[in-house]
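Chains shown are a subset, placed as in the full complex.
Chain lettering (A, B and C) follows the sequence in which the chains are written, and residue indices restart at 1 in each chain.
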Amino acid sequence: GGSDSSGGSDGGNGGGDKVEGKIGVILPDTKSSVRWESADKPALEAAFKAAGVKYDVQNAEGDADKMQTIADGMITDGVTVLAIVNLDSDSGAAIEEKAKSQGVKTIDYDRLTLGGSADVYISYDNSKVGALQGEGLEKCLGDKDANIVYLNGSPTDNNATLFSQGAHSILDKNAKYKKVGEQAVPDWDNEQAVTIFEQLYTKADGKIDGVYAANDGLAGAVISILDKNGQAGKVPVTGQDATVEGLQNILKGDQCMTIQKSATGQAKALAETAIAMVKGDKPETTGTVEDETGKREVPAILLDPVSITKDNVKAVIDSGDMKASDLCTGDFAQLCTDAGIS
Amino acid sequence: MSTTPILEMRGINKSFGVAHVLHDVDLTIYPGQVTALVGDNGAGKSTLVKAVAGIYPIDTGEYRFDDKPVTVHGPKDASALGIEVVYQDLALCENLDIVENMFLGREIKNGPVLNETEMESKAREVLKSLSVRTVKSVRQSVSSLSGGQRQTVAIAKSALWNSKVVLLDEPTAALGVAQTRQVLDLVRRLADSGVGVLLISHNLTDVFEVADRITALYLGRVAADVATKDVTSRQVVELITTGTSTDFDGAAAPSATA
Amino acid sequence: MTDITTDADEAGFANDRTQSNTFGEAVRSYVNRVRGGDMGALPAVAGLLVLFIVFGLANDRFLSALNMANLITQAGAIIVLAMGLVLVLLLGDIDLSAGVTGGASASVMGLLIAKHDMPWGVAVLGAIVTGAVIGLVIGVLVSKLGIPSFVVTLAFFLGLQGLILKLIGDGGSVRVDQEVIKGITKNNVPVMWGWIFAVVIIAVFALLSLRSHRVKVSKGLQHQPIAVVFAQIGAVAVILLVVTYVLNLNRAPNPGFVIEGIPYVLPLVIALLIFWTFILSRTSYGRHVYAVGGNPEAARRAGINVDRIRVSVFVLASSMAALSGVIAASNLGKVSTSSGGSNTLLYAVGAAVIGGTSLFGGKGKARDAVIGGLVIATIANGLGLLDQAAYINFIVTGGVLLLAASVDAISRRRRSASGL
């Protein structure tokens, strides 16, 4: 845990020699992606620690009620800047409104809260993610006729909808591609994904040439079935999040691409912004994003997602998001070496 | 003896799956009389009582009440006709207390609110008349009562209401000497006040003391239906255990062949 | 052998004692009862106290007025949901769909406001009717077709998630911006009115207690000594006044901003608690619910329409679930496709069980939902102040749940050892 340097809750405004105030960050869940716990949290904590600011980073575990509870607790605890990754816009907006009414500044991290009142929005461009996935799949398929299956994320997750729309925006344009199945996986549940994909595969009578899988976890489920049918490596599969699992599948040749949204990079941006805000400075933004619901332009720091294929797996290691030792376990040591990773 | 029966069952058949338990059973209960239903274990006495009470639907047969055919779909219908039953398996709610059990389904109310005070005093009164001396409190939960105490509660429950027919399935099985006395007196009192009483018992002394008529069941069939004064205890034992009585005067059992 | 007869109270019926004994005797007999294991709400309350002490020691913000107000608004939805579930559990049934019923009902409410511009009253009514209809269908399937309630409500748990998705679209959510509805959890009773309510409730309680005591004495029924009655009134008064006082303090952490008064959700919960306690303990409907849960066959033989009771209980429970969904929506400011899903239901059933309600029917009270709901909400609230890794939160939540339940279980064990 990272509570060691949070300086206790009794600190009030007295002792701090560097910065007064405290930064609260609420991460969304542990299921949609592992990045929150394994990448964002350590990176944020490291950055805050380095800046000598008090902080509190928690995870709402996919429960909007819980996020509200945590937010209440943080505000109670004297947080002056609150960053949230909303579970959906409206619950996020409620939190931000409550925070604002108590004089707490807010940041939208990773996900824009439509109709919210955040002072800054820091994210990768999510609609771009889906588009990159679509382009990646297009590249892997090459210029031939192809039956494509879409395995989307949770139907209750708005980002999943955005990813899927992004991918469709690219792939639907290509007349050679034909959609032969599309399903959303409840709760991003990998186990259900296996059955769902196996049935889509059976329905298409095995005539599948490419699979859009919304993230690496779902891609893994897809590959398991392809493997069983002797098709692994022959049918390109997309992914997202650049997890160990996804990168290993890419090295193995079972997965064609993934998307890296460097959590360390994003966390660094958040830490800088939040620290600036705690100090009372105006954060530097790269532009604005339109909030249609709230009818306003939200100052934003937008980072660019990176598409990762077999050729640039090394970039992920280089970015510091992942240790080579985590990736290059067992059989993958050789593949790593081949990919120039040591 | 009144000539019109208050309750009459004719040609009742009842099966559980493949087990045919009651075969063309006839049962007649007259107002102001105590009819004893006797029979061996498993003869079908309780099944018959439950059929009368509407607990079990009957397969075939006629149900007549007050000389009119009626259909009884459930216990609610039976109790609407004025039939009170003490079941052999008692059927008390263990999570409720004595008063709550006694008034279950027929609570006394003050507008929408239960009138606990009235129910409590009425319950106490009835229980007093049944010689219950060891119950600590009428607000005790039934789960903490002894076997005899439970049976007393079940009997008291049925004695609370003005009914036309009372069916008692082995009501004194678990009772002590004094309590048995009270219940037999109660049975007689009920009959004398014009109620039709059906009493099931294995104790022939009790049966001969209070019953006006005896109906004997043997393996789900009526073996005899006679006036008490026409038979001896030994004959009844024979009827119960063999279904027939060697020196039994056939003419005394007109309805047994009906 | 002559001393034996002295035990028998030959005069009255049985040994039934109705006379009022002294306060000292009453206290002693209460201590005896507790020793014997008959503790009522005591263990669950003790579990809650333990949690308060632990979290209070772990973080000094925990016991602040602000956090207490947070706790109340956070607990509101689960308490109301659990109250409905107590009814279902009293029958020995379960309603796995209650959480998503709340979500579906709240979606209806949200859409009525957002898409159809209905006034909030109509929208809330719409939500409750939605809940009631769902409960009706469940109840009919359970009681008329005899499908186990676990399976029926599992089917509804899934089906209603589909309905919510259909109503508000994949990944979507409906904003709940209506002031009154948001006010349930956001706004507070004006300080003056808070005091007035508290005093009125205490006065009414005192009046009713004393009257009921007088009637019992005059009829010669079982009753407690008058001193106990006064003690009860005193306890209620103290608790209500302290809570009112704390919540009427200004609890805003940032200067220049005032938050004071009782959050509206608290009087709502108290009203529901009084209502359901009344229904369950003072009406024949409540009595019949207990009877059906304790011994359905005995209830049937007593002329109770068991099917009708069961259907009505599902209708009521689902209506309560709808209300709970409204409160949750008020707290969240929206209804989303995941509303009421996840572990909402398990937590609510857990709350009822921790409060003392049995899963096997026949045993439970409305207050169980309040105590158990507070336990569950306190765990989330307290942990939220501690700032730990997600996996630690999971583990601690499980552990604390176990702790709270074991206080209760161990005390009840003593009772069963003494045969009660």
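Note that a contact is a pair of C-beta atoms (placed from the backbone, for glycine too) under 8 Å apart; a residue touches a chain by one contact, two chains touch by 3 or more.
All values reported here derive from a predicted model rather than from experimental measurement.
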**Report entry** Copy-number formula (whole complex, one representative of each chain type shown)
**Finding:** A x1, B x2, C x2
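One rule holds for everything that comes next: only the chains that are shown with their structure count from here on.
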Report summary line: Greatest centre-to-centre gap (Cα means) from chain B is with chain A
Query raised in the report: Which chain has its Cα centroid closest to the overall Cα centroid?
Result: C
Requested in this report: Quick one: report the Å distance separating chain B from chain C, using the average Cα coordinate of each chain.
Outcome: 43
Report task. Let me have the rounded angstrom distance from the C-alpha centre of chain A over to the C-alpha centre of chain C, please. Result -> 39
Report summary line: Rounded to the nearest Å, the gap between Cα centres of chain A and chain B is 74
Query raised in the report: Counting only residues that touch at least 2 other chains, which ones in chain B make the list?
Result: none
Report summary line: Among all residues of chain C, those touching at least two other chains are none
Report summary line: Within their complex, chain C touches chain A through residues 59-61, 64, 66-67, 70, 73-74, 77, 165, 170-176, 186, 252-254, 256-257, 259, 328, 331-339, 341-344, 380-381, 384-394
Report summary line: The residues of chain C that touch chain B in their complex are 8, 12-17, 215-216, 219-222, 282-284, 287-288, 290-291, 293-295, 297-305, 362-363, 420
**Report entry** Residue ranges of chain B in contact with chain C within the complex
**Finding:** 53, 55, 74-76, 79, 85, 87, 91-96, 100, 104-107, 109, 112-114, 116-117, 120-121, 124-125, 127-128, 132-139, 144
